[in-house]
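Presented below is the structure to which this report refers.
A protein chain is absent from this complex, but the other protein chains hold their places.
Chain naming follows the written order as A and B, and within any one chain the residues start at number 1.
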Amino acid sequence: MAGQIDARLAELGIDLPDAPAPAANYLPWVITGNLVMISGQIPMAGGELAITGTVGDGTVTEDDAIAEARKCAINLLAQLKTATGGDLDKVKRVVKLGGFVASQPSFTMQPKVINAASDLMVEVFGDAGRHSRFAVGASALPLGCVVEIEGIFEIEA
Amino acid sequence: MAGQIDARLAELGIDLPDAPAPAANYLPWVITGNLVMISGQIPMAGGELAITGTVGDGTVTEDDAIAEARKCAINLLAQLKTATGGDLDKVKRVVKLGGFVASQPSFTMQPKVINAASDLMVEVFGDAGRHSRFAVGASALPLGCVVEIEGIFEIEA
Partner (left out) sequence: MAGQIDARLAELGIDLPDAPAPAANYLPWVITGNLVMISGQIPMAGGELAITGTVGDGTVTEDDAIAEARKCAINLLAQLKTATGGDLDKVKRVVKLGGFVASQPSFTMQPKVINAASDLMVEVFGDAGRHSRFAVGASALPLGCVVEIEGIFEIEA
């Protein structure tokens, strides 16, 4: 009984993780009107961050950050799946991604990093995956993660 | 003639300050549809910032930042009270908080800091206070303040 988007995810070899619940007084997502507003997702995978630090600090590379951004996007989709009651076909479009990359002042390729998330949205949703966004440098991110991405999605009313 | 939320604030011992007006060409809040979008609030209290700096700089501690985040949340509520014409019972839910913590690269507990604001929302509004959010590090914040938080709230149409 998988939907079209589930089929597309399978085709892409993406197995959505269980959507992690926040450990505090906030929610992974809120629906207001026909918008799902998803909390900033960090690149947790299997309960762990593969790398920590800031790009440009001598240990974290741009390629590391790109890989982490993709994990954030996968976590956004996992949350979105819960928000749609398990039916990602209810998603009408990706409205916005807000991307933060933990950056030393010398690292200025935030757009290239966040592209990994933007690309995934388009791979999964096609044209409906195209979105507005920002991509900026943060001095530090939660638990030392390298990327954090929030998202707004439009769903069927 | 105090409403339920006013009574709850009194119970919590919270005396909302006068909502400060911005000193420039912007507004403390805008209502669009049934959403109130509140400008980033800094931890001004009594016209002053108790502390300035960035967490991890040797002078500002995590506990300092937590105290400042709570002040930001109180200022959000003060603005929200004005936006609802004085009647906080018109608030249907807290939709989103966007939290910035002035951080050195070594400080990565932004979520714990912003929890102080999230907790206050739930203390005041109960389950309707739960919200989506992001919590990130900023290299610097206005006037040297330690925390800045913006908010989106849903009100009765």
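Before moving on, here are some points about what is shown:
Rule of thumb we're sticking to: a contact is a pair of C-beta atoms (placed from the backbone, for glycine too) under 8 Å apart; a residue touches a chain by one contact, two chains touch by 3 or more.
Only a predicted model underlies this, so the values are computations on that prediction, with no experimental measurement involved.
In the complete assembly, the contact with the undisplayed chain comes from B:I38, out of B:A19, B:I38 or B:A135. From the options A:Q4, A:T59 or A:T108, the residue with contact to the chain not on display is A:T108. Listed by residue number, the positions of chain A touching the unshown chain are 33-35, 54, 56, 93, 95-97, 102-111, 115, 118-119, 121-122, 129-139, 152, 154.
Interface residues of chain B facing the missing partner chain: 24-30, 32-33, 37-40, 52, 54, 57, 98, 100, 102, 104-105, 137-145, 148, 150.
The criterion applied here is as follows: only the chains that are shown with their structure count from here on.
Averaged C-alpha coordinates give centres for chain A and chain B that are 25 Å from one another.
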